[in-house]
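All protein chains but one are shown at their positions in the complex.
Here the chain labels run A and B in written order, and each chain numbers its own residues starting at 1.
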Amino acid sequence: MIRPVLAAAAGLLFAGSAYAADVSLLNVSYDPTRELYADFNKAFAAAYQKETGKTVEIKQSHGGSGSQARAVIDGLQADVVTLALAYDIDAVAAKGLTDTGWQKRLPLNASPYTSTIVFLVRKGNPKGIKDWDDLTKKGVEVITPNPKTSGGARWNYLAAWGYAEKKFGSAEKAKQFVGELYKHVPVLDTGARGSTVTFVERGVGDVLLAWENEAFLAQREFGKDKFEIVAPPLSILAEPPVAIVDKVADKKGTRAVAEAYLKYWYTREGQEIAARNSYRPRDSEIAKEYEKSFAKVELFTIDDVFGGWTKAQKEHFAEGGIFDQIYKN
Amino acid sequence: MGLTLTWLSVIILIPLAGLFLKTFDLSLEQFWGIVTSRRTLNALKISFGLSFAAACVNLVMGTIVVWALVRYRFPGRRLFDAIVDIPFALPTAVAGVALTQLFAQKGWLGAPLAELGIKVAFTPIGIFIAMIFIGIPFVVRTVQPVLLDLDVEIEEAAASLGANRWHTVFRVILPSLIPALLTGFALAFARAVGEYGSVIFIAGNLPNVSEIAPLLIVIRLSEFRYADATAIAVVMLVASFLIIFAVNRLQRWAQTRLPAH
Partner (left out) sequence: MNQPQAFTYTPPRDDVHTEPGAIRFVIVALAVLFLLIFVVLPLVVVFASAFSKGVMAYVAALGEPEALSAIRLTLLVAAISVSLNLVSGVIAAWAIAKFDFAGKTFLITLIDLPFSVSPVISGLVFVLLFGAQGFFGPWLQAHDIRILFALPGIALATIFVTFPFVARALIPLMQEQGTQEEEAAISLGASGLQTFFRVTLPNIKWGLLYGVLLCNARAMGEFGAVSVVSGHIRGETNTMPLLVEILYNEYQFVASFAIASLLAMLALITLVAKTVLERRLDEGQVVSDD
């Protein structure tokens, strides 16, 4: 009686993976891009099949940007990495897995889509949060992940720093401001998504520092009647980069597909997918089309204010760096 | 015999040796520097301190539970006896999301506690709760068989010698349970120190406040700082080895002390 049922269940379970594509890519990405790449992969597979007649299957892996880079360094066979920040791909390149000049191989710093850091607040904005300095007001609880493990959190931190340096005029004051800001943080999740869940689902905190796309997604998932997005007048231009992992792609013979995959980002269709998923597109036409979807924010780049990722990483997030000092006091 | 040792080495010794070898990349000062850095010390303090506290709670509550299960008859006793093992059989990730859901500010228990001004989830109390959860079966299951085996005649003898019940329990019964109690305590403690899955969901993960040592290892790994990760791992490994070694010595000692077995 039970046996045929079990056999049927087992058959169902183990027969599932019969379908196989001609080529298969592994894209190792960071946390909030799950929905983006679900969309993009489908579109690319269709376009690729139309053009070459071959089917392509793209496998995804998501996690904190740093952990993902670590996995690739330890041997996770990623054909492409699409991480939260250039520093993490630099770490992959430093181990000889890809060319150290990777960021020059694709247009626009190899960042086909961008984003910025905004505030997600509860309905009606009860604490009246409008700008960065409202975050350090008495009684405001700020949710942001741990910059040591989360790429998004590093953008959050740098955005706050950039604001403070501009407003108060010195690095010393900026350090004070950012230090004060982290005193308002009750939970440091390890990833951006973890923070969103903490804020949205568990009701902790008054404001979430989030990727713009992440804030929009939360609003879509949980309803506009629950959360509002507040865009500060000044924020950072976050450029999540993409790159081929040379060593892996060459070994697997997937370089051509991988290149086509990343280049697809720079097409109209690719840019549109980015915009639809609330990432700011690079293409000016698409940007114009979606102009209304994004708030007008004055954006500074990491090169402007911090002199690039390597320097920012060393000064702020390395062992004994400014972030560590903040948590020492 | 030789086969056992070979197999043990393949599965356990080689991986662990790898861990120790990796720390030799570090000089002694470096190793010491990592282990005694404020962040590491705090993480270790949180892991060991809260585990100790949780194991103490489990020692007391576990004894009460065992006593009720073994000595009294009450409706649902068999059921409660069986569910003691749930924390052991339930995957830690599931326990983590469930406890977080339960104790978050909107949760069934979190909401009333928040009314009282007690925040559990994302504070050290949350870690403490998760550690109590995973440690429950250990005290109960190590003490239960000993209490079951305990001769009632001893109690009668004590009573006939004029001891009142209070004296019998605390002077006669409890002392003979001590090896088992200590073993259960140590196991619960060791398990809580290393626990990861159920704790990270409910801990606030704030450095120096609610960051447990296993999480710090994971964080160090994602910062590409393998040496740091292994140094902390070695400290924890040695600690768990010592605890378990002590437990096993304790049990052998208990066996020789009670030759009747």
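The definition used in the following text is that a residue touches a chain if its C-beta (ideal position, glycine included) is under 8 Å from a C-beta of that chain, and two chains touch if they have at least 3 such contacts.
Since the structure is predicted, the reported quantities are computational estimates derived from the model, not experimental observations.
*Asks:* Using the contact definition given at the top, list the shown chains touched by the missing chain.
*Replies:* A, B
*Asks:* Which one touches the absent chain: A:60, A:109, A:125 or A:176?
*Replies:* Among A:60, A:109, A:125 or A:176, only A:60 touches the chain that is not shown.
*Asks:* Which residue, B:50, B:146 or B:229, contacts the hidden chain when the whole complex is considered?
*Replies:* Touches the omitted chain: B:229.
*Asks:* Check each of B:87, B:179 or B:204 against the chain that is not shown and name the one that touches it.
*Replies:* B:87
*Asks:* Identify the residues of chain A touching the omitted chain, counting contacts across the whole complex.
*Replies:* Contact residues on chain A toward the absent chain are 12-14, 16-17, 26, 31, 34, 59-63, 71, 73-77, 95, 191, 193-194, 197, 200-201, 218, 221-222, 251.
*Asks:* Mind listing the chain B residues that contact the chain we can't see here?
*Replies:* Per the touch rule, chain B residues meeting the hidden chain are 1, 3-5, 7-8, 11-16, 18-19, 21-22, 61, 64-65, 67-69, 71-72, 74, 76, 78, 80-95, 97-99, 101-102, 107-109, 129, 132-133, 136, 152, 155-156, 159, 165, 168-169, 187, 190-191, 193-197, 213-215, 217-218, 221, 226, 229-230, 233, 236-237, 240-241, 243-245, 247-249, 252.
Throughout what follows, only the chains that are shown with their structure count from here on.
*Asks:* For a test of understanding, state which residues of chain A touch chain B in their complex under the given definition.
*Replies:* 64, 66-67, 69-70, 73, 91, 146, 148-149, 185-190, 198, 201-204, 319, 324, 327-328
*Asks:* Please name which positions on chain B make contact with chain A in the complex.
*Replies:* Those residues of chain B that touch chain A are 38-39, 100, 104-106, 121-122, 200, 204-208, 211, 215, 218-219, 221-225.
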